[in-house]
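Of the protein chains in this complex, all but one are displayed in their positions.
Labels run A, B and C following the written order; every chain starts at residue 1.
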Amino acid sequence: MNTTARIVLLVIALVVLAPAAGMLILAMPAFGHPLSQYGDVVNALAPRLRNISNMVAAVNFDIRGIDTLGEECMLLAAVTGTVMLLRGHRGEDMSERAGRVPGRKQPSRSDATVLLCRFIATVLFLFGIYMVLHGTVTPGGGFQGGVIVASSFVLLYLGESYRAWRRIVLGPALAALEGTGALAYVLAAALPLLGGYAALQNVLPLGTWKDLFSGGLMVAVNYAVGCAVIGSFGVLLLEFMEETRAPENDPVPDEEDE
Amino acid sequence: MSILAWCVAAWLFGIGVYGIVTSRHYVHLIGCLAVCQSATYVLLLGIGFRWHAGPPIFYDHPPGTPAVDPVVQALVLTDIVVSAAMTALLLAIALQVHKRRGTLDPQHLRPFRQEK
Amino acid sequence: MSWLVGALLELTALAGSLVVLSRDPRRQVYALCANGLVLALLFFALQAPDVALSEITIGTVVTPLLFFVALAAAAMNKARR
Partner (left out) sequence: MNPVQLLPVAVLLPLGLAALLLAIAHWLPPRLADGASVLASLGLVALCGWLAVQALHGPVVHWFGGWTPRVSGRPDVVLGIGFSADPMSAVVAAFCALLFALSFIFAWGYFDKIHAHFHVLMLLFMAAMIGFCLTRDLFNLFVWFELMSISAFALTAYPLGRSSLEGALNFTVTNALASFLMLAGVGLLYARTGTLDFLTMAKVIARIAPDPVITGGFVLVATALLTKAAIVPFHMWLADAHAVAPTPVSVIFSGIMVGLGLFGVLKLTAQVFAADAQVLAMVHGGLFALGIATALTGGLMAWAQRHLKRLLAFSTISHLGVMLTAVAAVSATGATGLLLYLIGHGLVKGALFMIAGILLARRNSVDELALHGQGRTLWPVGVVMAVAGLLLGGLPAGSMYAASDLIHESAHSVALMFVLIFAASLTGAAVLRAACRIFIGCSGAPGVEVTAPTERGREQADRPLWLMLLPCVLMIAIAVLPVDAVAPFMGRAAALLLQPDGNAATAIASDHVTLGSFFALALTLALLAASLMRERPTRRFARRVGRVERLPFDALQFLHSGLVTDYVAWMAIGVALLAAFLG
């Protein structure tokens, strides 16, 4: 089919769906006036039952913790798949030089850039760690902080040479961190079972409200998520950057055809 | 105002699908998928929103002050992080396709071809 | 406050349309960046700071970076062919 035919199909679908969607939109609860009591009950109960001030973290890591374990594993699956795909023919070996697109200018790094990058990378790294640590108290947490820490690695690439980046950021270590984080989450879910509690039951002391270590098991789960996300995104960025390395004896198979 | 959020969500999804159907570059198509996905985020956060309520974080204000629904926020938050990894997966597949075929035009890529 | 939420919603629709309509993938990445930023602002306005933080890191930093790297890698492949 060509583009015109596809657009005709879309228009037909639109003609049928537009009245249905209109009916649906008009029947929706009015914006800003939710019907659900679920959130209100969480807001009312969680600070009392768990001594925690960030309700989103309470939902993520405790009340609906098994959801988050599932999402965590999605991350694992997506990253494992990406690594597998990118490494497939490239192999495990690493290159020392960055590649370049012919015809595009490559300005050399000035000292100021290097300094700035080192500075920002450090700040970003620390900020990410801070965010992971304070996940149960203020906005942020393992997911956001982990991504920030991982992206601070990229600044190393920007500021230092490609070789330095390769030497500092170690693939297998990051992969191990990723796996360990996920494993820790699974253990946090499984260990309470041995004591006769429900899976993921918050059996640790809850701490005091607004304290760094408030929320009991949530703190541990949050750190586990942080480790896993740092590992996952670190591996991800590493493998993507590796795609732009200098071609040596690139074994890309030009398959049977063309 | 009371239906604007839902209309925006529907519009984003619709235009994303339009973009996918007419796309001529796989990287563009993946961007359109991201637009479709952002429609679901707008919908979900819109569902949990409440006028004159604060964020569901009781650090500056004490528990009991009106706050929006934390449940949908938790649902969206993790999904955003996963979506980045999924985008990476898609881009990785597209890159490998490009290495083998030399094109990224979705209208020239099909898994099987007629044997002549 | 209500005008702010309304305006941001409309801006989101606009930014999303821009992403779709910028057919050149390199330019689309900038549109994606802008889209992520607008979405993050909207999430802040909807009282979701947690979500906004994750959208800002993912939507305006990581995803565009991945797109850029992918495009660069594709360009290098092409040059090699």
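Note that a contact is a pair of C-beta atoms (placed from the backbone, for glycine too) under 8 Å apart; a residue touches a chain by one contact, two chains touch by 3 or more.
In this text the structure is predicted, and so the values were computed from the model without any measurement.
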{"item": "Omitted chain's touching partners, listed by label", "value": "A, B"}
{"item": "Touching the absent chain when the full complex is considered, from B:8, B:43, B:57 or B:81", "value": "B:43"}
{"item": "Absent-chain contact - pick from A:13, A:126, A:164 or A:212", "value": "A:13"}
{"item": "For subunit B, residues in touch with the removed chain", "value": "9, 13, 17, 20-23, 26, 29, 33, 36-37, 39-40, 43-44, 47, 71-72, 75, 79, 82, 86, 89-90, 93-94, 96-97, 100-101, 106-107, 109-115"}
{"item": "Subunit A, residues in touch with the chain not shown (by the definition above)", "value": "1, 3, 6, 9-10, 12-14, 16-17, 20, 23-24, 26-29, 34-38, 41-42, 45, 49, 62-67, 69-71, 73-74, 76-78, 80-85, 87-89, 172, 175-176, 178-180, 182-183, 185-187, 189-190, 193, 196-202, 255-257"}
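To be clear about the criterion, only the chains that are shown with their structure count from here on.
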{"item": "B-C or A-C, whichever has more C-beta pairs in contact", "value": "B-C"}
{"item": "CA centroid of subunit A to CA centroid of subunit C, Å", "value": "17"}
{"item": "Subunit C residues counted as touching two or more neighbouring chains", "value": "48-51, 54, 58, 62, 66, 70, 73, 77"}
{"item": "Overlap residues in subunit B, where contacts from two or more other chains coincide", "value": "1, 4-5, 18, 46, 48-49, 51, 55-57, 67-68, 73, 77, 81, 84, 88, 91, 95, 99, 102"}
{"item": "Interface residues, subunit B side, partner subunit A - complex", "value": "1-7, 10, 14, 17-18, 21-22, 46-51, 55-59, 63-64, 67-75, 77-79, 81-82, 84-86, 88-89, 91-93, 95-96, 99-102, 107"}
{"item": "Subunit B contact footprint on subunit A (complex, rising order)", "value": "3, 6-7, 10, 14, 21, 25-26, 28-34, 36, 38-40, 42-44, 47-48, 53-56, 58-60, 64, 67-68, 71-72, 74-75, 78-79, 81-82, 85-86, 88-89, 137-139, 143-144, 147, 210, 229, 232-233, 236, 239-240, 243, 252-255, 258"}
{"item": "Touching residues on subunit C, where the partner in the complex is subunit A", "value": "48-51, 53-54, 57-58, 61-62, 65-66, 69-70, 72-73, 75-77, 79-80"}
